[in-house]
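With one protein chain held back, the other chains of the complex are shown just where they sit.
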Amino acid sequence: MNKVISLEKLKDIFKDDMTIMIGGFLGCGTGEKLIDALIQSDVKNLTIIGNDTSFVDRGIGRLIVNNQVKKVIASHIGTNAQTGQLMNEGKLEVELSPQGTLIERVRAGGFGLGGILTPTGVGTLVEENKEKISINNKEYLLEHPLRADVALVKGSIVDEFGNTMYKGTTKNFNPMIAMASDIVIVEAEEFVNTGEINKEMIMTPGVVVDYIVKEAN
Amino acid sequence: MNKVISLEKLKDIFKDDMTIMIGGFLGCGTGEKLIDALIQSDVKNLTIIGNDTSFVDRGIGRLIVNNQVKKVIASHIGTNAQTGQLMNEGKLEVELSPQGTLIERVRAGGFGLGGILTPTGVGTLVEENKEKISINNKEYLLEHPLRADVALVKGSIVDEFGNTMYKGTTKNFNPMIAMASDIVIVEAEEFVNTGEINKEMIMTPGVVVDYIVKEAN
Amino acid sequence: MNPKEIIARRVAKEFENGQLINLGIGLPTLTANYIEDGISVTFQSENGMVGMGKVADKDEIDLDTINAGGQYVTINDDGAFFDTAMSFGLIRGGHVDVTVLGALEVDQNGNLANWIVPGKMVPGMGGAMDLVVGAKKVIVAMLHTAKGKSKILKNCTLPLTAKNVVDMIVTELAVMKVTENGLLVTEISEGVTVEELIEMTEADLIISDDLVRREMQTI
Partner (left out) sequence: MNPKEIIARRVAKEFENGQLINLGIGLPTLTANYIEDGISVTFQSENGMVGMGKVADKDEIDLDTINAGGQYVTINDDGAFFDTAMSFGLIRGGHVDVTVLGALEVDQNGNLANWIVPGKMVPGMGGAMDLVVGAKKVIVAMLHTAKGKSKILKNCTLPLTAKNVVDMIVTELAVMKVTENGLLVTEISEGVTVEELIEMTEADLIISDDLVRREMQTI
């Protein structure tokens, strides 16, 4: 089972209208080579799920600028002016979800939960069209799971089997999107032999990883 | 802020009728010194939340045998005959929760979620007295959070600040109970200076830890 | 060949390259001994490990590394450790390809009972309820009868572990698949007649047109 794939071959995986989860927080922990491949594939009408739309020249931001995105589900779009402009022009749908709710929705999608109850967003625009459930006299929003066709994960160290560790604050959404997507592609900053990563640091087991891109950053 | 406490002083924390979460899976990852202290304190009518009741001579099992427990919430009691016997005699209440549901209930308690929706247990005795919610035509049980007064955590390496890493399969319930309890006590198998644990291995941050017992195992 | 070995060998044929597999305690665990050449799979132990190796030899014992049955085990190069939440995320989230487990009863609708005999035995469900709901393929591996009585029923009589979850039943006598139309017998063991099988089974059986005769030397 050789999971290593070239950026060239990767393009065969991307299709129009796909839903793609992308790791990263303001671009930190986003696999830029994977974004390159997605841009070169030039697939359109994507739904992108990620924490934010980064900056115009980085990570998810580049996909927005390249007009490949139909809808974004994120917690924050303020650092990328293009996102707001396309939204205002009616060319991009934006669904804003509180950050803690967004990651729990992704986790629920990957962990087989039908939904989660969170107090976040009660009494705000976020509760629109959502069921409210009272538990012990406290109100919670029922938030639904999210899943995607593809996850673009950035790993700091990845072994041949796909076991992945994430350094510092690059973890963010990466471990959860790797659980919540049908096809999981990991960009390896450092690629090592199976067994070389300290087992106490592995956050994503190789069994959920389908493809590894090992081109150096 | 010196969090280190002696086993002797620890007994002042334990009270009758407390709810206590205890880490471990069949005793692996249970702090036996903490169990010693709890036994010596001889507090009664405890509600214990843990994966299982271990064996008669190990971990939670010893509390059962010592008749300190009024109620157990666990996923499995089959390895400790005393649990079943006390239950049959009406001396011990046992609430069985599927393992994956139990850990999500603890997590929800510690992570501020009002509940979780799981497909596990639908159509079985587990669904009794529980709300069922249909999401996208699939039925889920609404399971409520669990919290405790005290968590007894076993850490493989613990630093002065309380940062904790768990080796191998000793993790099990430990990281989650440390989030879901008012008072968190960690038994350190190895005690080190703050900063000496690799930051990528810390699963429980010191900020949630109240007391550290550093007597060697 | 003893009945348990017959079952274990047959179950192992179901495993495919790259799969994540969870084996229940007892007979299901034996299947790991019979994996076919060229097939590479990963075993999960739901207490917190993927890439589980074998039961540890004395000099390999690590007190911090046990399987869900409480035995000291090794971990393979490709393995990793997780807490219970992540471990059951893998299970409930459909990342486990196959779970193999025993049963007290299983019925022709794919219902499974394996966690309680009211008033007699109340061990608890442990991880079984999550496993059978979450795993992509649920294989029941068990002896066909207990004390002369069929364990494969029209309807389970014991409290269920889960409804409509079993995909396949492997016993020493036959291999059965749970289909929309009922329980389809696809293979029957050497020396067993269809009539005998029907006799020993309380559930209604549909005999496949392509029924395979399992010869013991080839499984």
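By written order: A, B and C. Residues from 1 in each chain.
Methods note: a residue touches a chain if its C-beta (ideal position, glycine included) is under 8 Å from a C-beta of that chain, and two chains touch if they have at least 3 such contacts.
All of these numbers come straight from a predicted model, not from anything done at the bench.
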Contacts of the hidden chain among displayed chains: A, B
Among A:Ile13, A:Leu26, A:Val69 or A:Leu113, the residue in touch with the chain that has been omitted: A:Leu26
Candidate in contact with the missing chain, chosen from A:Gly31, A:Gly61 or A:Gly121: A:Gly121
Full-complex contact with the absent chain, from A:Phe173, A:Phe191 or A:Tyr211: A:Phe173
Chain B residues that touch the omitted chain in the full complex: 1, 107, 109-113, 159, 161, 163, 179-180, 194-195, 199-200, 202, 205-208
Touch residues of chain A, complete complex, unshown partner: 25-26, 28-29, 51-52, 74-79, 84, 87, 94, 96, 98-101, 103-104, 107, 118-126, 156, 166-176, 203
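The rule is short, and it goes like this: only the chains that are shown with their structure count from here on.
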Whole-Å gap separating chain A and chain C, where each centre is the average of the chain's CA atoms: 35
Chain centre separation in whole Å, for chain C relative to chain B (CA means): 29
Distance between the centres, which are taken as Cα means, of chain B and chain A, whole angstrom: 32
Set of chain A residues in contact with two or more other chains: 112-113, 200
Interface hub residues of chain C, defined as touching at least two other chains: 75, 81-82, 85, 88, 91-92, 133-134
